[in-house]
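Missing here: one protein chain of the complex. Every other protein chain is in place.
For chain A:
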Amino acid sequence: MEQFLEYFLSGLTRGSIYALIALGYTMVYGIIGLINFAHGEIYMIGAFTALIVATALTFLGFPPLAILLLAALAAVIWASAYGFTIEKVAYKPLRGAQRLSPLISAIGMSIFLQNYVMLAQTSDFLRFPALIPDFKWLAPWSHIMSTSRFTILVTAAAAMIFLTLLIKYTRTGKAMRATSQDREMALLVGVNVDRVISSTFIIGSALAAIGGLLIASHVGQINYYVGFIAGLKAFTAAVLGGIGSIPGAVLGGLILGWTESFATGYVSSEYEDVFAFGLLVLILILRPSGILGKNTAQKV
(Lines give C-alpha, C1' and ligand atoms only; values in the text may rest on other atoms or scores of the structure.)
Protein backbone atom coordinates (compact mmCIF):
# COMPACT_ATOMS: atom_id res chain seq x y z
CA MET A 1 0.00 0.00 0.00
CA GLU A 2 2.81 2.33 0.95
CA GLN A 3 4.46 1.57 -2.35
CA PHE A 4 1.27 2.04 -4.28
CA LEU A 5 0.77 5.44 -2.66
CA GLU A 6 4.31 6.42 -3.57
CA TYR A 7 3.79 5.50 -7.22
CA PHE A 8 0.41 7.19 -7.21
CA LEU A 9 1.84 10.46 -5.91
CA SER A 10 4.88 10.37 -8.14
CA GLY A 11 2.57 9.80 -11.11
CA LEU A 12 0.40 12.67 -9.99
CA THR A 13 3.42 14.98 -9.80
CA ARG A 14 4.71 13.95 -13.19
CA GLY A 15 1.25 14.09 -14.67
CA SER A 16 0.55 17.60 -13.48
CA ILE A 17 3.75 18.82 -15.14
CA TYR A 18 2.76 17.07 -18.38
CA ALA A 19 -0.66 18.64 -18.04
CA LEU A 20 0.82 22.14 -17.66
CA ILE A 21 2.79 21.75 -20.87
CA ALA A 22 -0.04 19.92 -22.64
CA LEU A 23 -2.34 22.88 -21.97
CA GLY A 24 -0.18 25.06 -24.19
CA TYR A 25 -0.28 22.48 -26.98
CA THR A 26 -3.98 22.02 -26.74
CA MET A 27 -4.81 25.74 -26.62
CA VAL A 28 -2.71 26.48 -29.69
CA TYR A 29 -4.17 23.51 -31.49
CA GLY A 30 -7.70 24.53 -30.58
CA ILE A 31 -7.20 28.01 -32.02
CA ILE A 32 -5.05 27.56 -35.12
CA GLY A 33 -4.98 23.79 -35.58
CA LEU A 34 -1.20 23.63 -35.41
CA ILE A 35 0.97 21.18 -33.49
CA ASN A 36 3.39 23.66 -32.00
CA PHE A 37 6.54 21.58 -31.97
CA ALA A 38 8.53 24.44 -30.50
CA HIS A 39 6.41 24.39 -27.35
CA GLY A 40 8.79 22.01 -25.59
CA GLU A 41 11.57 24.47 -26.32
CA ILE A 42 9.61 27.26 -24.65
CA TYR A 43 9.47 25.11 -21.55
CA MET A 44 13.23 24.58 -21.78
CA ILE A 45 13.88 28.30 -22.22
CA GLY A 46 11.66 29.03 -19.24
CA ALA A 47 13.68 26.63 -17.12
CA PHE A 48 16.97 28.06 -18.38
CA THR A 49 15.92 31.64 -17.72
CA ALA A 50 14.88 30.70 -14.20
CA LEU A 51 18.19 28.90 -13.65
CA ILE A 52 20.28 31.82 -14.91
CA VAL A 53 18.38 34.44 -12.95
CA ALA A 54 18.27 32.34 -9.79
CA THR A 55 21.97 31.49 -9.88
CA ALA A 56 22.98 35.06 -10.66
CA LEU A 57 20.84 36.42 -7.84
CA THR A 58 22.25 33.86 -5.42
CA PHE A 59 25.77 35.11 -6.13
CA LEU A 60 24.59 38.65 -5.68
CA GLY A 61 23.32 37.66 -2.23
CA PHE A 62 19.55 38.06 -2.50
CA PRO A 63 17.28 36.43 0.13
CA PRO A 64 15.88 33.00 -0.96
CA LEU A 65 12.24 34.00 -1.21
CA ALA A 66 13.04 37.01 -3.39
CA ILE A 67 15.16 34.80 -5.62
CA LEU A 68 12.34 32.31 -6.02
CA LEU A 69 9.80 34.96 -6.95
CA LEU A 70 12.11 36.88 -9.27
CA ALA A 71 13.25 33.69 -11.03
CA ALA A 72 9.67 32.57 -11.55
CA LEU A 73 8.71 36.01 -12.80
CA ALA A 74 11.65 36.12 -15.22
CA ALA A 75 10.85 32.61 -16.50
CA VAL A 76 7.23 33.55 -17.18
CA ILE A 77 8.05 36.90 -18.79
CA TRP A 78 10.74 35.61 -21.11
CA ALA A 79 8.99 32.38 -22.03
CA SER A 80 5.88 34.38 -22.95
CA ALA A 81 8.01 36.77 -24.98
CA TYR A 82 9.54 33.85 -26.85
CA GLY A 83 6.12 32.31 -27.46
CA PHE A 84 4.80 35.62 -28.80
CA THR A 85 7.82 36.13 -31.07
CA ILE A 86 7.81 32.57 -32.41
CA GLU A 87 4.23 32.93 -33.50
CA LYS A 88 4.94 36.23 -35.25
CA VAL A 89 8.07 34.98 -37.01
CA ALA A 90 7.39 31.37 -37.87
CA TYR A 91 3.63 30.80 -37.93
CA LYS A 92 1.84 34.05 -38.76
CA PRO A 93 3.27 34.38 -42.28
CA LEU A 94 2.11 30.82 -42.89
CA ARG A 95 -1.58 31.22 -42.17
CA GLY A 96 -3.55 29.83 -45.04
CA ALA A 97 -0.68 27.71 -46.33
CA GLN A 98 -1.16 23.98 -46.57
CA ARG A 99 -1.37 22.14 -43.28
CA LEU A 100 2.10 20.62 -43.12
CA SER A 101 4.04 23.81 -43.80
CA PRO A 102 3.63 25.38 -40.34
CA LEU A 103 4.48 21.99 -38.84
CA ILE A 104 7.84 21.95 -40.63
CA SER A 105 8.40 25.56 -39.68
CA ALA A 106 7.70 24.58 -36.06
CA ILE A 107 10.18 21.71 -36.26
CA GLY A 108 12.77 24.11 -37.70
CA MET A 109 12.09 26.51 -34.84
CA SER A 110 12.54 23.70 -32.35
CA ILE A 111 15.93 22.74 -33.83
CA PHE A 112 16.94 26.40 -33.97
CA LEU A 113 16.06 27.14 -30.35
CA GLN A 114 17.78 24.03 -29.03
CA ASN A 115 21.00 24.92 -30.78
CA TYR A 116 20.69 28.57 -29.87
CA VAL A 117 20.57 27.74 -26.18
CA MET A 118 23.33 25.17 -26.56
CA LEU A 119 25.62 27.67 -28.27
CA ALA A 120 24.83 30.65 -26.08
CA GLN A 121 24.98 28.68 -22.86
CA THR A 122 26.35 25.17 -22.67
CA SER A 123 25.71 21.62 -23.80
CA ASP A 124 26.41 20.23 -20.32
CA PHE A 125 23.85 19.63 -17.65
CA LEU A 126 23.53 22.62 -15.34
CA ARG A 127 22.69 22.22 -11.68
CA PHE A 128 19.46 23.90 -10.78
CA PRO A 129 19.69 25.70 -7.43
CA ALA A 130 17.36 24.45 -4.69
CA LEU A 131 14.93 27.33 -4.56
CA ILE A 132 12.09 25.99 -2.49
CA PRO A 133 12.78 25.90 1.25
CA ASP A 134 11.74 22.78 3.19
CA PHE A 135 8.36 23.17 4.84
CA LYS A 136 8.60 22.22 8.50
CA TRP A 137 4.98 21.15 8.80
CA LEU A 138 5.34 18.62 5.98
CA ALA A 139 7.98 16.70 7.94
CA PRO A 140 5.68 13.91 9.23
CA TRP A 141 4.78 12.97 5.66
CA SER A 142 8.17 13.67 4.14
CA HIS A 143 8.67 10.03 3.10
CA ILE A 144 5.92 10.31 0.51
CA MET A 145 5.30 14.03 0.13
CA SER A 146 8.47 16.02 -0.33
CA THR A 147 8.37 19.79 -0.33
CA SER A 148 9.04 20.11 -4.04
CA ARG A 149 6.35 17.58 -4.84
CA PHE A 150 3.88 19.46 -2.72
CA THR A 151 4.81 22.74 -4.40
CA ILE A 152 4.39 21.22 -7.84
CA LEU A 153 0.93 19.90 -7.06
CA VAL A 154 -0.30 23.14 -5.51
CA THR A 155 1.18 25.39 -8.18
CA ALA A 156 -0.06 23.24 -11.04
CA ALA A 157 -3.56 23.12 -9.57
CA ALA A 158 -3.53 26.89 -9.05
CA ALA A 159 -2.37 27.51 -12.61
CA MET A 160 -5.08 25.27 -14.02
CA ILE A 161 -7.81 26.90 -11.94
CA PHE A 162 -6.54 30.30 -13.04
CA LEU A 163 -6.64 29.22 -16.67
CA THR A 164 -10.16 27.81 -16.37
CA LEU A 165 -11.42 31.04 -14.81
CA LEU A 166 -9.63 33.08 -17.44
CA ILE A 167 -11.22 31.17 -20.27
CA LYS A 168 -14.66 31.06 -18.73
CA TYR A 169 -15.10 34.58 -17.45
CA THR A 170 -12.79 37.10 -19.10
CA ARG A 171 -13.23 38.91 -22.40
CA THR A 172 -10.02 37.38 -23.74
CA GLY A 173 -11.24 33.93 -22.77
CA LYS A 174 -14.53 34.48 -24.51
CA ALA A 175 -12.74 35.69 -27.63
CA MET A 176 -10.52 32.59 -27.50
CA ARG A 177 -13.46 30.26 -27.34
CA ALA A 178 -15.14 32.09 -30.18
CA THR A 179 -12.01 31.92 -32.33
CA SER A 180 -11.54 28.23 -31.72
CA GLN A 181 -15.13 27.49 -32.66
CA ASP A 182 -15.12 29.45 -35.89
CA ARG A 183 -12.36 31.86 -36.78
CA GLU A 184 -14.12 33.56 -39.65
CA MET A 185 -17.30 34.11 -37.71
CA ALA A 186 -15.30 35.49 -34.80
CA LEU A 187 -13.66 37.93 -37.20
CA LEU A 188 -17.07 39.00 -38.46
CA VAL A 189 -18.40 39.78 -35.00
CA GLY A 190 -15.38 41.93 -34.26
CA VAL A 191 -12.96 39.68 -32.43
CA ASN A 192 -9.36 40.71 -33.02
CA VAL A 193 -8.19 37.27 -34.07
CA ASP A 194 -4.51 38.22 -34.32
CA ARG A 195 -4.56 39.41 -30.75
CA VAL A 196 -6.39 36.29 -29.58
CA ILE A 197 -3.77 34.07 -31.21
CA SER A 198 -0.97 36.10 -29.65
CA SER A 199 -2.52 35.89 -26.21
CA THR A 200 -3.02 32.14 -26.62
CA PHE A 201 0.68 31.74 -27.30
CA ILE A 202 1.56 34.00 -24.37
CA ILE A 203 -0.66 32.13 -21.90
CA GLY A 204 0.45 28.72 -23.13
CA SER A 205 4.10 29.74 -22.89
CA ALA A 206 3.65 31.12 -19.39
CA LEU A 207 2.17 27.77 -18.28
CA ALA A 208 5.04 25.90 -19.91
CA ALA A 209 7.54 28.16 -18.13
CA ILE A 210 5.92 27.41 -14.78
CA GLY A 211 6.11 23.71 -15.61
CA GLY A 212 9.76 24.11 -16.58
CA LEU A 213 10.64 25.92 -13.39
CA LEU A 214 8.86 23.34 -11.22
CA ILE A 215 10.30 20.26 -12.85
CA ALA A 216 13.79 21.73 -13.05
CA SER A 217 13.85 22.46 -9.34
CA HIS A 218 12.38 19.01 -8.65
CA VAL A 219 14.89 17.08 -10.80
CA GLY A 220 17.78 19.40 -9.98
CA GLN A 221 19.47 19.69 -13.36
CA ILE A 222 18.68 20.75 -16.93
CA ASN A 223 20.32 20.92 -20.32
CA TYR A 224 19.28 22.28 -23.70
CA TYR A 225 17.62 19.02 -24.72
CA VAL A 226 15.05 18.62 -21.90
CA GLY A 227 12.34 20.40 -23.84
CA PHE A 228 12.25 17.92 -26.67
CA ILE A 229 11.30 14.86 -24.62
CA ALA A 230 8.98 16.76 -22.31
CA GLY A 231 7.31 18.31 -25.33
CA LEU A 232 6.79 14.93 -26.93
CA LYS A 233 5.21 13.55 -23.76
CA ALA A 234 3.02 16.56 -23.29
CA PHE A 235 1.87 16.33 -26.87
CA THR A 236 0.98 12.69 -26.25
CA ALA A 237 -0.96 13.75 -23.18
CA ALA A 238 -2.83 16.39 -25.13
CA VAL A 239 -3.85 13.90 -27.82
CA LEU A 240 -4.73 11.27 -25.23
CA GLY A 241 -7.22 13.61 -23.60
CA GLY A 242 -8.54 14.87 -26.90
CA ILE A 243 -6.56 17.64 -28.52
CA GLY A 244 -8.22 21.02 -28.36
CA SER A 245 -9.97 20.20 -25.09
CA ILE A 246 -8.61 21.87 -21.96
CA PRO A 247 -9.91 19.45 -19.32
CA GLY A 248 -8.79 16.73 -21.74
CA ALA A 249 -5.19 17.96 -21.56
CA VAL A 250 -5.22 17.81 -17.76
CA LEU A 251 -6.79 14.36 -17.72
CA GLY A 252 -4.42 13.12 -20.42
CA GLY A 253 -1.42 14.46 -18.51
CA LEU A 254 -2.47 12.74 -15.30
CA ILE A 255 -3.21 9.42 -17.01
CA LEU A 256 0.13 9.54 -18.77
CA GLY A 257 1.92 10.37 -15.52
CA TRP A 258 0.28 7.50 -13.67
CA THR A 259 0.90 5.03 -16.47
CA GLU A 260 4.58 5.87 -16.52
CA SER A 261 4.92 5.89 -12.79
CA PHE A 262 3.21 2.52 -12.29
CA ALA A 263 5.00 0.97 -15.25
CA THR A 264 8.34 2.13 -13.83
CA GLY A 265 7.44 0.90 -10.37
CA TYR A 266 5.97 -2.49 -11.16
CA VAL A 267 7.61 -3.43 -14.46
CA SER A 268 10.78 -1.67 -15.50
CA SER A 269 11.85 1.90 -16.08
CA GLU A 270 13.23 1.04 -19.51
CA TYR A 271 9.82 0.32 -20.89
CA GLU A 272 7.88 3.24 -19.39
CA ASP A 273 7.61 4.94 -22.78
CA VAL A 274 6.39 1.73 -24.38
CA PHE A 275 3.56 1.61 -21.86
CA ALA A 276 2.78 5.28 -22.36
CA PHE A 277 2.53 5.00 -26.13
CA GLY A 278 0.85 1.60 -25.94
CA LEU A 279 -1.88 3.10 -23.78
CA LEU A 280 -2.22 5.96 -26.24
CA VAL A 281 -2.72 3.58 -29.15
CA LEU A 282 -5.24 1.55 -27.16
CA ILE A 283 -7.29 4.57 -26.16
CA LEU A 284 -7.26 6.01 -29.65
CA ILE A 285 -8.46 2.71 -31.10
CA LEU A 286 -11.41 2.76 -28.73
CA ARG A 287 -12.01 6.50 -28.92
CA PRO A 288 -10.49 7.92 -32.10
CA SER A 289 -10.60 11.53 -30.96
CA GLY A 290 -9.23 11.12 -27.46
CA ILE A 291 -10.95 10.68 -24.12
CA LEU A 292 -12.70 14.03 -23.94
CA GLY A 293 -12.37 15.04 -27.58
CA LYS A 294 -15.48 15.93 -29.46
CA ASN A 295 -16.22 13.07 -31.78
CA THR A 296 -18.15 15.11 -34.27
CA ALA A 297 -19.36 13.50 -37.41
CA GLN A 298 -17.97 15.27 -40.43
CA LYS A 299 -20.65 17.08 -42.34
CA VAL A 300 -20.56 17.25 -46.06
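Rule of thumb we're sticking to: a contact is a pair of C-beta atoms (placed from the backbone, for glycine too) under 8 Å apart; a residue touches a chain by one contact, two chains touch by 3 or more; residues count from 1.
Here, contacts and distances are computed from a predicted model.
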Omitted chain (choose from "Cytochrome c oxidase subunit 4", "Branched-chain amino acid transport system permease protein", "Rhodopsin" or "3-isopropylmalate dehydratase small subunit") - UniProt protein name: "Branched-chain amino acid transport system permease protein"
Using the touch definition up top, pick the residue from A:62, A:112 or A:150 that touches the left-out chain. A:112
Touch assignment to the omitted chain, from A:15, A:102, A:173 or A:211, lands on A:102
When the complex is taken as a whole, what residues of chain A touch the one chain not shown? 29, 35, 45, 48-49, 51-53, 55-56, 59-60, 74, 78, 81-82, 85, 89-90, 93-94, 97-98, 100-105, 107-121, 126-127, 129, 232, 235-236, 239, 243, 270-271, 273-274, 276-278, 280-281, 284-285, 288-290, 298, 300
